[in-house]
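As structure tokens, the structure follows; a few thoughts come after it.
Only a single protein chain was left out; the remaining protein chains are all shown in position.
Here the chain labels run A and B in written order, and each chain numbers its own residues starting at 1.
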Amino acid sequence: MTMLSSPRRPRDIALREPRGLMLALPAVFLLVGIFVVPIVIVIGVSLTDYNFGDSGAGFVGLRNYREFLGDPTALQALWHSIYYTLIVAPLTLCLGLFIACLIQARERFRHFYEIIFFLPVTSTFVAMALVWQFLLHGRIGPINEWLVRLGLERIDFLTDPEYALITLSAIGVWQLVGQSTILFLAGLAAIPQDIYDAGALDGMDQGWDRFSTLTFPLITPTALFVLITTTITAFQVFDSVAALTKGGPGISTQTLLYKIYLEAYQYSNTSYAATLSVLFLAIIFTFTLFQLFVANRNVHY
Amino acid sequence: MKASRVRIQGISKRFGDLEVLRRIDLDIEPGKLVCLLGPSGCGKSTLLRILAGFEPPTEGTVSIGGRDVTTFPSKKRDIAMVFQNFALYPHMSVESNIAAPLVMSRLSFLRRQPLFRFFSPSAQKIRREIRERVVETASLLQIDKLLKRKPAQLSGGQKQRVAIGRAIIREPLLFLMDEPLSSLDAGLRTQMRGEIAALQKRLGITTIFVTHDQTEAMTMADQVVVMSGGVILQSGSPREIFEDPAHLSVAKFLGSPSINVLDGEISDGLLRVEGLSFRVSSGAADLLVKVGIRPEELLIGRTQPPDAPSWRGKIQRVENLGHEALVYLTIEEASAARLVARVASDFVADPIQPSDTIFVMPRASKLKVFKEDGRRHDIAVKQPPRSQQSVLQAAR
Partner (left out) sequence: MAIASAPTTRTGNHRSAAIASHATLWILAGFIVVPYVWMALTAGRMPDEIFTRPFGLPAFSNYLANVQLAFGTAPLARFMFNGFAVTALILGFQIAIAIPCAYALTKCRLPFSGLLFGLVLAALCVPIQVPMLPIYIGLASIGALNTYFSLIVPFVASPFAIFLFRQQIQSYPTDIVRAARLDGFSEFEIITRLIVPSLRPSIAAFAVFSITTHWNDLYWPMISISDINMATPPLGLLYFRDGDIGANYGALMMAAIMAIIPMMLVYFAAQRQFVRGMAVTGFR
């Protein structure tokens, strides 16, 4: 190429630069307009007392942040998000790996299983929430019907503050396990058969030996990826809260994002919502950065 | 030295309707290096996988060192293998890779769990012994400086040595190699070819080596087994299968450039090939045949030899390889058959023009006659009188 381009180079490059810029310009413009400017505004607003509808705003420094630290409902919301994530992410990871290993070893029905376990990932969650609401209904839900038939107490899955968040977490696992299964299946398929064959000759031919010395070490990059991905997804939980409990009963299922939604769009506490948004942004940003720079690199081959 | 005899009896393998191996019988002497040679898809790798226990055969039995191992799982067969892409455990150091088979066979399930070693002095002792063996093996292969590295940090040749180390460390009854040289570059391949053969002789372990490369087979093997379409075409020493191929496919597969094949006919005790006639051993029945003649068995000259049968040919192309030259020509017969001859390079020192006319004389005694179905036709072809050759430039 160097040979060809030497006489052409000045024209080649000189012509292309402005055009290249033109190609990138719409994206640059929109990324700045949709991400950069609004985030600057959010951070700015979090330092004021602006509320939606006000004609002006006063600078209040870190007052909103101090208010957050003294606001038990907001701290609870943060805790609920963490709690939900701490249940959903590890469970999804372990179940997904377990299911993927079972499916991987089977030739028959493999496709069928993939379809079944992946269904909830593709299904519109709100639609499935309506079904869950019915299934788990305290009085008319069939699950309680069965509990009664088994001689157990009824449980108000979604309306008892003790159970509501756990119930949402369980539904979260139901929803996400397929995603982690698929990711693990891809990871398992990437392990060369040769390595298993070599293992079979060397004595790691099945069961725990094979899993602990070959499969698990080779799948750890995938596991890390799955863990962070589901953590990010779980921490942003909103749909199930909005569709199933509206944060209730009381505030027992208010998560951070749902709290932001309420403050920003229901109560018009814009500056406070902006403060919570900054916190939310910081958490997700950190996890995603970690995913981009750590989890994507650490692959064995 | 635990050299063991390998006996393969009536092995067939079908995947659904596809028959990959058909009634393979093979007997391998203890301590020999045997090459399974054949084009891709001929079943050689499947046969190797059956020996290793990765695939069960559909029919037949395998015995190693006198034990019928047909139903044994891989780890019970006492076999080691070097894979095409080496199949090193990517997450383990070189040391752990080489140690793996010993760790698995000498430490019990409980003792090899990571935490257990802190509680068990005997496990630690065994681990120390294994480590000594690893160092010993590594220095034999000259990789003792690399023990702490991960496979990703090794060159192709180093990976190859690690794979061999992992295979030989536990002194297996049988050593399998699946195209182990194919992922190395040309120079390294030549070097490792020699080293593997030398190592095999030194250790004396019976070895089965799969390759599609005739040079590897010819240079390394004690015994070459040529396979095609799921059957063994011929098994013998490298010299035997080259000089005396039992099948046209074998003849075609070995030698570079490939053997020339012409249509011929036996009638009235004469073999007629493209206008030439040769005498054959009496009593041969009339038959249509294929006649093979290797490029180095063709003599060519600029003048017609007076009374030896020769073709008149036209040169199409000359490839001068330096130490020798390949002459591509067509013969001036109705068929315009193409031939290639291998000659000393000084023969082409005088400018030969394409389309120059030339005379080609086959060495009659070297003509290999095959039946239409490809099998060798066992007859002798008579040589023309010796005197004629003086006028011809001898090939090599």
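Just so we're on the same page, contacts are C-beta pairs under 8 Å (C-beta built on N, C-alpha and C of every residue); 3 or more make two chains touch, one makes a residue touch a chain.
Note that the structure is a prediction, hence the values are computed from the model and not measured.
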Fill in: Residue among A:Val60, A:Leu147, A:Ile166 or A:Ala242 that touches the chain left out of view
A:Ala242
Worksheet entry | Listed residues B:Pro30, B:Pro73 or B:Gly374, member touching the removed chain | B:Pro73
Worksheet item: Can you list where chain A touches the absent chain?
Response: 1, 4-5, 8, 12-13, 16-17, 19-21, 23-24, 26-28, 30-32, 34-39, 41-42, 45, 52, 95, 99, 102-103, 105-107, 109, 113-128, 130-132, 134-135, 140, 142, 145, 174, 177-179, 182-183, 186, 193, 225-226, 228-229, 232-233, 236, 238-239, 242-243, 257, 260-261, 264-265, 270, 273-274, 277-278, 280-281, 284-285, 288-289, 291-292
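Everything that follows uses one rule, which is that only the chains that are shown with their structure count from here on.
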Worksheet item: Measuring from the mean C-alpha position of chain A to the mean C-alpha position of chain B, what distance in angstrom results?
Response: 55
Worksheet item: Of all residues in chain A, which touch chain B in the complex?
Response: 192, 194-195, 197-205, 208-209, 212-214, 217-218, 300-301
Worksheet item: Which positions of chain B touch chain A when the two form their complex?
Response: 49, 52-54, 73-75, 77, 79-81, 83-85, 87-92, 100-101, 104-105, 109, 113, 152, 166
